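Inspection log for the structure reproduced underneath, given as structure tokens.
Only one protein chain is missing from this complex, and each of the others stays in its spot.
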Amino acid sequence: MVLRLSKLVFALLAILFLVVPLIAILPLAFTSSVILTYPMPSWSMRWFTELFTADAWRRAIINSLIIGSGATILATVLGTAAALGLRNRLLRFRGFFRTMFLLPMVVPAVVLGVGMQVLLARVGLINSYAGVIVAHTVVAVPFVVVSVSGALAGIDRRVELAAQSLGAPPVTVFRRVTLPLALPGVLSGAVLAFATSLDEVVLTLFVAGPNQRTLARQMFSSIRENISPAIAAAAFLFITVTLLAGFAVILFRSVLARRR
Amino acid sequence: MSGSPTRTGRSLLLLAPLFAFLVAFFVWPLFSMVSQSVSDTAVLRLLPHSADVLAAWDRLSPPSPAMQAALMEDLRAVDDAQALGDMVRRLNSAQSGFRTLMSKTTTALADTDDPPADLVSIDKRWQKPEFWLAIANALSPLTDRNLLAAVDLGRDAQGAIEHLPPDESVNRVILVRTFWISALVTLACICIGYPYAMIAASLGGWKRDLMLAAVLLPLWTSLLVRTAAWFILLQEQGLINDLLQWLRLTDGPVPLIFNRTGVIIAMTHVLLPFMVLPIYSTLITIPGNLMPAAASLGAHPFRAFLRVLLPLSLRGVASGSLLVFISAIGYYITPALIGGPGDQMISSIIAFYAIGSANWGMAGALGVVLLVATLLLYSVYARLSAEEPGRS
Partner (left out) sequence: MAEFIRFDRITKFFGALCVVENLDLSIAKGEFVSLLGPSGSGKTTLLMMLAGFESPTSGAILVDGSAVNDVPTHRRDMGVVFQSYALFPHMTVGENIAFPLQMRGVARADTAERVRRALDMVQLSALADRRPSQLSGGQQQRVALARALVFEPRVVLMDEPLGALDKQLREQMQLDIRDLHRRLGLTIVFVTHDQSEALTMSDRVAVFNKGRIEQIGTPRQVYDEPGTRFVAEFIGETNLVEGVVEAVEGQEATVRLASGLRIVSAVTGDLAPGGPVHLSIRPERIQLAETPAEQRNCLETEVADSVYQGDHLRVQLQNAVHPLVAKLDRRSREFPPGTKVYAAFSSGDCRIIRP
């Protein structure tokens, strides 16, 4: 009994520790005060107005969308192709390729940032949209590879063999059978890639110029230099977007699960 | 299925774009960083003639007229003030007094009305072999100076490795601090994560789903948002201090932000999911009848835990700890925003050298240290997770 009670208390405290910080920040997005503390004097939408009208924030949101879309497209195309290539179990150096494709997730962002800055400066891509998109793609691509590989692993090879035996040439098998079955994996990989780009700060710090300031980068310097409730409004936006993205991924996964 | 050549070819064709992309924008940047840390052309770039002449010098005798003439020719040809500044800084760090000597020399050389005959006539110090030795040593295009400095080592005049004086030994402090903070965060994650995973694995239905959702939610949320959230909670007028004062646990606000406590709390929150998930996934693969079996064989629940559940879930704990530790040592954002000056970790110092003071050599060298540590730990992790569970 005592054990069960202490388990319950521990679980509740741990859940609070995990969740409360995320919830605590949300109401502050609607404060009318200029300082980011409770209690809030009254409710107001002024910080959302600020977010969408103040030049720095608006610019940052637009930049995030541009860079996020670019990185998502690039990462999804490259990552999906690579996952399809990795599917061949008989391929030599398969493990090597796989490790290499996942390594950007492991290498500390600051280390990659230093290298990226040196290299992009050398090839003239520093302080350009292309440079930031390339940098974000590098860290986003592992998520696509993992997600698509997972979806492909779930496809019963016999379904493709059946299609072949029914007279479909390889390209048709891919187009009519493999790709539709892997599509939920591709889509959730794309969502994860976008989320990664949206949240990326460190690489952006190293390779982006003032014109490519992203929302995350803007939040970072805002917390550092002049903290204001605009951050809470931006966080509110972030949480809403990621929750929607999360639902999307869960939806794709359940489609995937239902097909099996 | 056969590994037919066409199939292999098709697979390679599909892999090639990403492979090429990563070679160009992942491997090459890392390689550039490493080469940046060992390259040292600040002196060689400006003194090509001196390099030729100094190669024949015995490194002991006083400078020959040819050496002086070559150096004078090189210095006259310099038209890039910033490059000159880099070189002087480089030489001054090897031999103090170079800064004044150089400025005196360049001024004298710039005087075209009355050109000096040789360097010794400008300043007597040019007679001393030490200054020439410093130049000779700095001419090599490769150096281990940055790498050694990254761990607070240097070379003395004879080229032997020595410890840097304490006032220059900041990196080792930061390395130790990085590992210490990471270890504390890992420990905190184990202490919270293991019981959490154990409770979640013992439950079923919506309770288990709730506990897993509580872990996944932060993982899904932006790192920046989570850090901002902790900023709000931990600040002096933040919710935690309000709560503590309302509970009468403290009279004034407790400093929680811009110090070690805040960094560890926020990092534990951020990294906890990486501990819970691997432990949880090993716990649920443990057959449910082992603990009842241990009980039926006479084991008290605590002994059954120690002898059965803990050894079987140790792999999950090891994976989780490595994952948390690897992530923690590379952390930048959270210490940068929540920590004080005394809590900055190696990433912050790298960023400082790279962005703040444009010292690419040092940034690269510290980056190499961090990269090597990360890759070593990751290889252990990869081996651990590749091993089939349940086999000895």
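Going in written order, the chains are labelled A and B, and every chain counts its residues from 1.
Keep in mind that, in the parts below, a residue touches a chain if its C-beta (ideal position, glycine included) is under 8 Å from a C-beta of that chain, and two chains touch if they have at least 3 such contacts.
It should be emphasised that the depicted structure is a prediction, and the values quoted were computed from it without experimental measurement.
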Chains still shown that are in contact with the chain withheld from the display: B
Touch criterion as defined above, residue of B:Arg59, B:His163 or B:His300 at the omitted chain: B:His300
Chain not shown: contacting residue from B:Pro5, B:Gly204, B:Pro287 or B:Pro341: B:Pro287
Footprint left on subunit B by the chain that the document does not show: 287, 289-290, 292-301, 303-304, 307-308, 311-312, 390-392
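Here is the rule we use: only the chains that are shown with their structure count from here on.
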Distance between chain centroids, defined by C-alpha means - subunit A, subunit B (Å): 24
Subunit A - residues contacting subunit B, complex: 7, 10-11, 14-15, 17-22, 24-25, 28, 36-38, 77-79, 81-82, 84-88, 90-92, 97, 99-101, 103-104, 106-120, 122, 134-135, 137-138, 141, 145, 195, 198-199, 201-202, 205-206, 216, 219-220, 223-224, 227, 231-232, 235, 238-239, 242-243, 245-246
Residue numbers on subunit B that touch subunit A, as the complex places them: 1, 3, 7-8, 10-19, 21-22, 25-26, 28-33, 36, 192, 195-196, 199-200, 210-211, 214-215, 217-218, 220-233, 235, 237-239, 242, 269, 272, 326, 329-330, 332-333, 336-337, 347, 350-351, 354-355, 360, 363-364, 367, 370-371, 374-375, 378, 382
